[in-house]
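A single protein chain has been omitted from the complex, and every remaining protein chain is retained in its original position.
Per-chain residue numbering starts at 1, and chain names A, B and C are given in the order in which the chains are listed.
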Amino acid sequence: MNRAARSLTTLVALAPLGGCAALKLGVMNAAGPVAQAQWDLYTTVAIVLIFVGGPVLVLVPIIAWHYRRANTESAFRPDWNFAWPLELLIWIPPTAIVVGLGIVLWQSAHRLDPYRAIALSRSPVIVQAVALDWKWLFIYPDAHIATINRLPVPAGHPVRIELTSGTVMQSLLVPQLAGQVYAMAGMRTQLNFAASRPGVYRGENTQYNGEGFARQKFDVVALPPADYQRWVRRMQHQARPFDAAAYAALFERATIPAPVMYSAVPDGLFGRIVDRSRLPAAQAQR
Amino acid sequence: MTGAALLGRLGWQSLAFVRAWQDPSLNTLIAAGAAALVVIGAVAVVALITLRGQWRRLWREWFTSLDHKKIGIMYVALSFVMLARALAEAVLMRLQQATAINAPGVVDAEHFAQLFSTHGTIMIFFMAMPFLTGLINYVLPLQIGARDVSFPLLNAISLWLTAAAAGLMMASLVVGRFSTGGWSGYPPFTETGFSPGVGPDYWIWAVTLGSIGSTLTGLNFATTIYKKRCTGMTVMRMPLFVWTSLCTSILMIFSMPALTVATALLALDRYLGFHFFTNALGGNMMNYANLFWLFGHPEVYVLILPAFGIYSEVVSTFSTKELYGYASLAIATIAIAVLSFTVWVHHFFTMGQSANINAVFGIATMAIGVPTGVKIYNWIWTMFRGEVRFTVPLLYALAFMMTFVLGGLTGIILAFPPLDYLVHNTLFLVAHFHNMLIPGLLYGLLAGYHYWFPKAFGFRLDERWGRVSFACWVVGFYLAFMPLYVLGAAGMARRSSEVLEPAFRPWLLVAGAGALVLAAALAALFVQLWVSVRHRRANVVPAGDPWDGRALEWSVSAPPPEYNFAVLPHVAGRDPFHDAKRKGTAYAEPVRYAPIEMPRNSAVGPILGALGGWAAFALVWQIWWLAAATVIGMIATVIARSFVRDVERTIPAETVARIERDWHETLARSAPTTRDFETTAINRGLAQVLA
Amino acid sequence: MSDPNRGRAAEIATYGIGYGAALALTALAFGLVSWAPFAASTTVRIVLGLGLVQIVVQFRCFLHITLRKSARHDLQLILFSALIIGLMVSGTLVVLLNLHHRMM
Partner (left out) sequence: MSAGDAMHPGLNLGQTDAETHARAGHDLFGFWIFLMSDAVLFALLFATYGVMLRGTAGGPGPADVYKLLTAFVETVVLLTSSFTFGMASISLKHARGIAPITAWLGVTLALGLAFLAMEYNDLATMVGDGAVPARSGFLSSFHALISLHGLHVLAGCLWIVVMLVQLCVFGRDGRVKINMLRLGLFWHFLDIVWVAIFSVVFLQGLAR
């Protein structure tokens, strides 16, 4: 146990050497209401769990050491094997804790259901995300633009992502903003979140899908709403139009070096990709 | 195209060596090196056996044996071999992640994917399962006072099917490539459309063979426990290890079919173009996740329960005290087993089902914490008012209790759907399950290995090297896996062959160092074995009871005679041997010895294993003639065996008498040891009993 | 050796009764579907109920699972299996139909 403590100390000692930077990328540096609620829940649960695990961590070394063979002071009762008070102590409090946590769990599961819209006064942004090999396509159906591997959103507005996959099952995670949900071919799932302050947040696919998996990252760029509007307009005018070649390129199994933007995205592109997967295997799977 | 008919998809390109020759890179060279290791290892073993002229003896005394003790040992030996490979892969993975931070690293992405797929598959199916099956095999009949398991031949068949499956895993290193779909093999990624090669097929058939073996094993153990307990051993007098073995067997019986269905349907998709899990034409990949975890969750309790049983035995023995709260331990075990069928959805909280469903399964998951905690507290109360001896097995038990709790608590965090959304598929999850599997399962198996080794081989393992190894396991574990919690919470996805985030580097370096310490731990374990074998004369315990044991397995010689008990025991309490020693009735010699019937050796096990392995290989490479021939061969073997009537062999009373008298003479010659000297050469396996 | 007051005739009768009952239940179920006197959903429910009854009958008459003490291990086993199968099948249907609902 000593050793364990020592190795933990090593870790703590190493942390200043840059370890803390990692933490900034995660939920503990939440940048939106969903992640914030998740982080609050996390800390609540963790505190309760300290009280659950604590007794074991304390009792095991103390009892083992106190009742060591060499200690002739300690009582030795080799036939003692039961006591109702102890029995009740080990069944009832944990059960009570689980009941308590269960209530928290039930409520939080409903409150943080990814399908649940974020209650903010501003209007929601709708984005359609398509998981591809090995990139993400984000369609902004209202603005008729699309991006690959970059997801600009207006800070302070709720974002509602509808997901599908143009290939295998994948999972979209933005740790600082929201948890993940799977994207599956032929199906639509949903993820709601909001960024409460401008910034750049790392997003990724967490479900292994082949060689390019580790590079399938993207940035969620939360812009001040006015900047966002400007960006949208700029894209509508300057970005490359989404044509047949662009559509075909989506399904090539490749990573892309830098984000790509498209304008003139046709209506119903997302629906087309959802339906595409229901075609016979030979056409859909390549 | 006669070549295709004859050899299916097999070609020169399939060989790892050829690939390395044509395209020599670090990556292909590592692959070829691994393949070479397998080939050289196999050749060396064969050569060694041949040179020493041991084939006949091996075949007669081991391969065809139906003795549960030998089968148990062979299982553990198998797990050893597989473990060495899986550990090497683990270290390679950790090195890759520590070096591939905005850099190419050691292996390429595809190779890395094979590494985690084979590592996970091997650790679960071909390290953990054979190891615990081996231990149960060895100990169970001894503990319930039986001469063998219910179906000895079936037992051998299970072993050889498992071995064949493990062989297939090894073959995949040399011929072809393994799956890149992880140990869970999720389609549609593993469908032909996305993984056209042989990889997923290797995975499918290895796992299927293994799971058939495990189902049969579960059936065998459950029947044994139900029907073969000795007189007086009521259900509430069974040693706790027997209880956990029973629950594990029940879990195997009912959960393995789910895996078989999942892999079989995937095979139908891949081979015959069915549409169970495809994207197109009405396939439903979500059902695969559902089926796989219907198996997968109970499976993790299959793994942990026997370890719990081992801890119960070890804590009680080395606290010199009766187990506290037997009934509640038994009830907790049953509760865990039953509850484990009600929580599988927690592995895919993120698939998109409603909050109601997630909440119900989340709460059910947390509920398992209660009986688990009860067990831990029972062990603590067992040490309470005892006399605790810090031998290696007990050290493992202590480290287990302190570390497992942490993993259990992170499990509770994962059970909260909103928190799982954040850390699912990240290194947080990887840290959770290694935190359960290493301090829980592995320490348990190691504790059991140290505890029962003297029983099986007649000499103790070296204590000093045991402690070194233990220290490395603990330090290595914390170093290798605690950083992963941080990385996971920071969003680092599991199964990443490359890292684009320099901020992760310090943690990855620590984890990499930890993996090296773990490798040292394993090395220390091998050194310990070597040292112990060399010094075995000093450490022999022929009397059979080196630890002042409590259950029946300690009441016979070490190693035990083939028939286990010359006279089947009668028991009247929970710790029968412990009580007998106190009452002075232990080691009583019967008035006379009777002849004993034991099953005759049979070649059916190895034959079915070999045919099964070749059938699987043929299916992987689509060599249809071979597949058909081997399957027909298997059916024919079974039918032929049903015509064999001469399946029993009688050990004459005189032989029994001679063996038993020898042992009693040894007993008479041995000086009783007090517990203070149990880890020294004085210990000859006879415990001094203070009435 | 076996139960003394259950002779050969009684055994044949058990199989006979089982066979008769099974035939009747089968015929009833097929009849209901063939002539469709009820709405489809009602029919399905009745058919599934009849199937269950028939399974119990066959367990009783062909497999001799009874409540007697001698068959208790087996009965326990079968009931436990029924529990697990119920959990697995109902869980699968509930979860996957819910998923279907939320995604398609």
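Going forward, a residue touches a chain if its C-beta (ideal position, glycine included) is under 8 Å from a C-beta of that chain, and two chains touch if they have at least 3 such contacts.
These numbers were taken from a predicted model, which means no experiment stands behind them.
Under the touch definition stated at the start, the shown chains contacted by the missing one in the entire complex are B, C. Contact with the chain that does not appear here is found for just one residue of B:80, B:274 or B:433, B:274. Touching the chain that is not shown, out of B:93, B:144, B:242 or B:258: B:258 (per the contact rule at the top).
Contact with the omitted chain, checked across B:123, B:233 or B:291, is made by B:291. Hidden from this view is one chain, which touches chain C at 1-3, 8, 11-12, 15-16, 18-19, 22-23, 26, 29-30, 32-34, 36, 40, 43-44, 47-48, 50-51, 54-55, 58-59, 62-66, 68-71, 73-74, 77-78, 81, 84-85, 88-89, 92-93, 96-97, 100.
In the full complex, chain B makes contact with the omitted chain through residues 150-151, 215, 218-220, 222-223, 226-228, 253-254, 256-258, 260-261, 265, 268-269, 272-276, 278, 280-284, 287, 291, 294, 635, 639, 642-643, 645.
Going forward, only the chains that are shown with their structure count from here on.
Centroids built from CA atoms put chain C at 38 Å from chain B. Contacts with at least two other chains are made by residues 115, 184, 187, 189 of chain A.
Of all residues in chain C, those touching 2 or more other chains are 102-103, listed in ascending order.
Residues 73, 80-81, 84, 87-88, 91-92, 94-96, 98-99, 102-103 of chain C touch chain B in their complex. The part of chain B that touches chain A in the complex is made up of residues 108-110, 113, 180-182, 186-189, 191-194, 273, 275, 278-281, 285-286, 319-326, 328, 348, 350-352, 354-356, 358-359, 362-363, 366-367, 369-370, 373-374, 376-378, 380-381, 383-390, 398-399, 401-403, 405-406, 408-409, 412-413, 415-422, 424-426, 471, 474-475, 478-479, 482-483, 486-487, 489-491, 493-501, 503-507, 510, 675-676. The part of chain B that touches chain C in the complex is made up of residues 226, 250, 254, 258, 284, 286-287, 290-291, 294, 341-342, 344-345, 351-354, 357.
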